[in-house]
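Have a look at this one.
The complex is shown incomplete by one protein chain, all other protein chains being positioned as in the whole.
By letter and in written order, the chains are A and B; residue numbering begins at 1 in each of them.
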Amino acid sequence: MRLSQIFATIAVVITGCILLYGVSDFPGFGDPHSPANAGVPGSESVSQYFITESYGDTKVPNLVTSVLADYRGYDTMFETVVIFAAGMAIFAILGAVGGGGQPREQSEEPFFVNGDHSRIIVGTTCRLLVPVIQLFALYVIGHGHYSPGGGFQGGVILAASFIIIALSSNLNAALRRLSEANYLRIACIGILIYAGFGVLCQVLEGNFLDYGLLQPVLLTDGPEMARSHSMLGVEIGVAFTVTAIMFAIYANLSSRGTLRDGL
Amino acid sequence: MAEFFQQSFHAHFNFWIYVILMMIGLWALIAKNNLIKKLIGMSIFQTAIILFYVSLGVKAGATIPILDPYGNKEQAAAYAEESDPAKGKNEKKGTEEKGDSSYVGKKSPNPDIMANPLPHVLMLTAIVVGVATLGVALSIAQMIFKEFGSLEEDEILEIVKGGNVDD
Partner (left out) sequence: MIFAFDIVILVFLVIAAIIALSVKDLLSASMIFGIYGFLICLLWAEMGAVDVAFTEAAVGAGISAVLMIATVFNTKRKSSD
């Protein structure tokens, strides 16, 4: 054992002992009346408001989606921007913007290579699987109000379908379906959709991301349904950015930023 | 010591394991030599903290935080009964004022029957942002490998100290 490992062990054990000592003062696991769940006397926890009132406010049965996209919409918008910024950082670090200096060769290889028997099984299976995965991803995005799901999950599943194409044949096959220029565009469009909903509310003389004011634009039955529909739009924006950036991270990491012959 | 253990174990078993996971991650982050191993340690550290947050919102015997607005009226009646009497009266009043009792949501269910949605929201975005930052870290690791030809911390430090870096 090296000296640094001994010091690390001492530091970690001291930190752990302090934390374990602190844990003994916690409310029990699963206690419904702990301060985090019920608040302290005189000041009720905000989560109780979310559980009892959020359906009346937004008409969205999935409380997680309604809190994510409406009550904490500003937070979610900047989380999306963080993902976008991480994607941009990877382009900058691996030097991929502009195709890595050399033009990318557009080889027209088939989706699976004939004659390579190990690839026929994998290629055919993935080709059958990809449309189903994409359909499921769209369902997850669109049905995120009523069941678990939403923009983040659906976007990641949609990106996974493109990654499966890249893994089963090669990176060029995936980049033909979602090229470098297109995924950069889609990532920007996603954030613009999200911010656009906020700006639209400001144009209608309200607060940023106050979806209830969009009732005359969306022609809905009351401001609650306007909130519900705006949340769907916002989730679609999140899904755009997440899909594009997750696929871009994979494409750049697997090909060292050259976007040629990846994994 | 034994008393402390008995009092603490059943109610805080989960928290103990989260602290142990955090210690494993922190140890790997400091003491491991390989950069990829350090990143795995960082992810374990991150999941330990996310686990801690989510477990704060757990309520014993509660369901998932999704309402069933159409149908399932028996469950709706059960919700109204389960809440304590003082609250039940308030809820009934609320229902009468709104005048429509056809779905669960308007009945303002007792908050104890549903898991706390707030930690879920915060941690859901944290996971996705976590994988994006992991991607950044992995790309930096690739550039380090391109520059130094190694992912081992001590070898990289030797090259840096020897001044053999061509800018």
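Worth pointing out:
The criterion applied here is as follows: a residue touches a chain if its C-beta (ideal position, glycine included) is under 8 Å from a C-beta of that chain, and two chains touch if they have at least 3 such contacts.
Everything numeric here is computed off the predicted structure, so don't read it as measured data.
Among the residues B:30, B:49, B:134 or B:159, only B:134 touches the chain that is left out of the figure. Across the interface with the omitted chain, chain B contributes residues 10, 13-14, 17, 20-21, 24-25, 28, 32-34, 36-37, 39-41, 43-44, 47, 50-51, 54-55, 57-58, 60-66, 115, 119-120, 123-124, 127-128, 130-131, 134-135, 138, 141-142, 145, 150-152. Against the chain not displayed here, chain A makes contact via residues 29-30, 62, 64-65, 140, 148-150, 152-153, 156-157, 159-160, 163, 167, 246, 249-250, 253-254, 256, 262-263.
The working rule: only the chains that are shown with their structure count from here on.
In terms of their C-alpha centroids, the spacing between chain A and chain B amounts to 16 Å. By the touch rule above, chain B contacts chain A in their complex via residues 4, 7-8, 11-16, 19-20, 22-23, 26-27, 30-31, 55-60, 62, 64-69, 98, 104-106, 108-109, 111-112, 114, 116-121, 124-125, 128-129, 131-133, 135-136, 138-140, 142-143, 146. Residue ranges on chain A touching chain B, taken from their complex, read 2, 4-5, 7-9, 11-13, 15-16, 19-20, 23-24, 26, 28-34, 36-38, 45-48, 50-53, 55-56, 59, 61-64, 67-68, 72, 75-76, 79, 82-83, 86-87, 89-90, 93-94, 146-148, 152, 156, 242, 245-246, 249, 252-253, 256-257.
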